[in-house]
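All protein chains but one are shown at their positions in the complex.
A, B and C are the chain letters, set down in written order, and residue numbers restart from 1 in every chain.
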Amino acid sequence: MTEARNYTAAEILPILSARQLRDGQVVFAGVGTPLLAATLAQRLNCPRLTILFEGGVVGAFVEPGKLPPSTNDQRCTRRANMVLGSSDVLLLLQRGYVDIGFMGGAQIDQFGNLNSSFIGDPANPKTRLPGTGGGNDISSLTNMIVAMKHEKRRFVENVDFITSPGFIRGGTSRHDSGLPAGGMFRVITELAIFGFDEKTRRMKVLALNPGVTREEVQDNTGFRLDFDDEIAITEPPTETELRVLRQLDSERLFIA
Amino acid sequence: MTEARNYTAAEILPILSARQLRDGQVVFAGVGTPLLAATLAQRLNCPRLTILFEGGVVGAFVEPGKLPPSTNDQRCTRRANMVLGSSDVLLLLQRGYVDIGFMGGAQIDQFGNLNSSFIGDPANPKTRLPGTGGGNDISSLTNMIVAMKHEKRRFVENVDFITSPGFIRGGTSRHDSGLPAGGMFRVITELAIFGFDEKTRRMKVLALNPGVTREEVQDNTGFRLDFDDEIAITEPPTETELRVLRQLDSERLFIA
Amino acid sequence: MLEAQVEPYKRLRDNMSQRDRSLREKVVSLEEAASFVQDGMKVGIGGSTMSRTPMALIWELVRQRRKNLSCSRSIVSTDGDLLFGSGVSDHIITSWFAQGILWGLSKVMRHHVEKQGKRYEEWSHMGVGMRFRAGGMGVPFLPMRAMLGSDVLAQRPEAKEIECPFTGERVLLVPALNPDVALIHVQRCDAYGNAQIDGLQFMDIDLALAADRVILTTERIVSNDQIRRAPDQTKIPFFCVDAVVEVPYGSAPHECYGLYEPMMKHLEAYVQQVNADPVDGMKTYLDRYFHEPKSWNDYLAMIGMDELLEASQRGRSIYND
Partner (left out) sequence: MLEAQVEPYKRLRDNMSQRDRSLREKVVSLEEAASFVQDGMKVGIGGSTMSRTPMALIWELVRQRRKNLSCSRSIVSTDGDLLFGSGVSDHIITSWFAQGILWGLSKVMRHHVEKQGKRYEEWSHMGVGMRFRAGGMGVPFLPMRAMLGSDVLAQRPEAKEIECPFTGERVLLVPALNPDVALIHVQRCDAYGNAQIDGLQFMDIDLALAADRVILTTERIVSNDQIRRAPDQTKIPFFCVDAVVEVPYGSAPHECYGLYEPMMKHLEAYVQQVNADPVDGMKTYLDRYFHEPKSWNDYLAMIGMDELLEASQRGRSIYND
């Protein structure tokens, strides 16, 4: 990447993620980048985007400069249409009311499976990670967008532990496991935008971020990547996107 | 019955029923006599009686002269501690929070089974009755008091149809059917007070109402009755009981 | 055939993905709203007994001469009479069916079930509730511990007794009920369908979540700002709702919590008339009160100003100290 940029890696993630959302969608958002991206989309071109939070919130408009530190904080209920129990908001996913689940990820594999539970052998782990939270429920029950940092150790061929299922072992294995609905839709990183092959369910590059090469993406990935036949180059963040984003996270909790 | 009485058959039912309740109990009450009796008990000697109604009410104090026409009317929520969904109030029974279920009855048999669904063959009934409502749930899940009119056609050896289970076919058959908790505790009529034998689970007379003979009870019953060894004679309604009862149902909805 | 009663998950999800769940205004007329209900559909009805019955919608369905509806409701009162008596429905799933406890048996229900072969499918009250709840949760069944050992269960091969795989106990699995459309009346909602229910909720939340479409009638359409000021009072989220109709006194002659109690004079006269003659008495009632009025307000005018205002005075008294 040779060009000078007026944005950071932590800023491009929510901006590109926000662009994936469509006005009128019902989106179940995790804390951090997903919350920030969904709120950004609401304030840019999706004023009728409905955001659900795991704490039990439907249709919130989070206040600029007051991002919640988790999806279970009162800040998540700002101008909400409805507040309900945590199990009940998760059941809305199961019933099918949600278009998109939107999460961060610590480790992902070629089939879009996410690991946030264990590094190493679960029986005797090198690192015990925080665990699934609602991640397993969300990724089991709806179409997913994941926004995460692109590092080789995070993009692995097969995760040590499937915390949140993507396409499991590819093909029809997700469906065969008892998960007929949903699946990985997009992965957004500071390098590229990824989709999944309709048949093999392996990850493939749909678009490169501005100034990023195919080689750079492949070099930072722990498995062989496919590239879409009609690969695109993503437009860089606009002034408006950056301005609104920085207003939203003026405390710089997530874009520092 | 030769003595002159200052009360009617419709009045003695709620009064004798109210006497069966103990202060501090949690009682799930049906509309009509049960609601009236439980409210009467609250105003006599059970000020801390908690009444639940099927419509979704916990701890109500129904207002004198404003008895609800069903347990799903707003009048049931008068001075309630809590209002919740109908399924949720029924689930409180299943979890075991309720001491006593308290219902009226159309037809009862020797094992305390109640029929409020069909007279005659269910496939081709002579009369289609209104059905269970919450009756089946209440009688399946807690200890029951039933208040009803004493007529031979209502006290039958075996009901045509078990809508609300008593002891099914007696002995351990209730338990064996998957109903380990609860069962018939008392039946109150204008003639007598009945309990159930610990072993056979057949109905037996515990006490005769004032001025009523054993023969009179047996003659009005469609099966052979057992009589408790220490059969008692019930005290007649007191002036206070009658006065408070008549205040409660001043519209004479249920004691006419 | 009975097995097919439970919607496969794939079909539930496919139906849902075809539904427009975006934040949009949905206010329509009563006539338009009723068009969501097609002949032969499974229709879930909100409220219970004589409370928050979506009576204006039922009135409109009768006027439009809808037929063969399979209706489900926690507890049915005069609404069930009207659905059977008008020919709108030939199958009612509920736990209790008469006109009201004060009036004994419904001669209308008896006529149609005993002589006309219409179906009153009886479940326990909790059975109906767990069926709606399973539907709302997106699961094919829920376990419960009532109905066992009774003849109510003996009549319901649709439910399954199992041995619990955890405890070995006998428990009953009741199948999910996902109506094609639900009719629900509320005190207030916004133009998107965010609905707030005061007081008794009955099974309306589960029903709204379970149904493939929801039509709301509401005493009052309020602003979205008002909804957002008390979000924990919102009981049905907008994306469950497909149409909103503002119908003051939309439960008349039944009650609406905090606003009006049942209109007992009208109901007493109704009961007397239809129980005296469940066929002609009902026909005369429907012609006069359902088919002839030009509008819902005209129907209310026939109930009469005195009765409406008295019911309102009693309704509001629930908030007195």
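What we mean here is this: contacts are C-beta pairs under 8 Å (C-beta built on N, C-alpha and C of every residue); 3 or more make two chains touch, one makes a residue touch a chain.
These numbers come from a predicted model, not from an experiment.
Going by the touch rule at the top, give the shown chains the omitted chain contacts.
A, B, C
Looking at the full complex, which residue from A:12, A:29, A:100 or A:168 touches the chain that isn't shown here?
A:168
Using the definition of touch stated at the top, determine which of C:87, C:140, C:248 or C:293 touches the missing chain.
The one listed residue touching the chain not shown is C:140.
What is the set of chain C residues that contact the non-displayed chain in the whole complex?
The list for chain C reads 3, 5-6, 8-9, 138-145, 160, 162, 164-167, 169, 171, 173, 175-176, 198-199, 229, 232, 321.
Touching the absent chain: which residues on chain A qualify?
31-32, 54-57, 69-70, 72-78, 83-87, 90-91, 94, 117, 122, 125-137, 140-141, 161-165, 168, 173-174, 177-180, 253
Quickly run down the residues of chain B that touch the omitted chain.
Considering the whole complex, chain B reaches the absent chain at 23-26, 48-50, 57-59, 77, 79-84, 91-92, 94-97, 99, 180-181.
The definition used in the following text is that only the chains that are shown with their structure count from here on.
Using the contact definition stated above, find the chains touching both chain B and chain C.
Touches both chain B and chain C: nothing.
So, comparing C-alpha centroids, which chain is the farthest one from chain C?
Here the answer is chain A, farthest from chain C.
Roughly how far is chain B from chain C, going centre to centre by Cα mean, in whole Å?
29
Can you compute the centre-to-centre distance for chain A and chain C, using the mean CA position of each chain? Integer Å is fine.
Between these chains, centre-to-centre, one finds 40 Å.
Can you tell me which residues of chain B touch two or more of the remaining chains?
none
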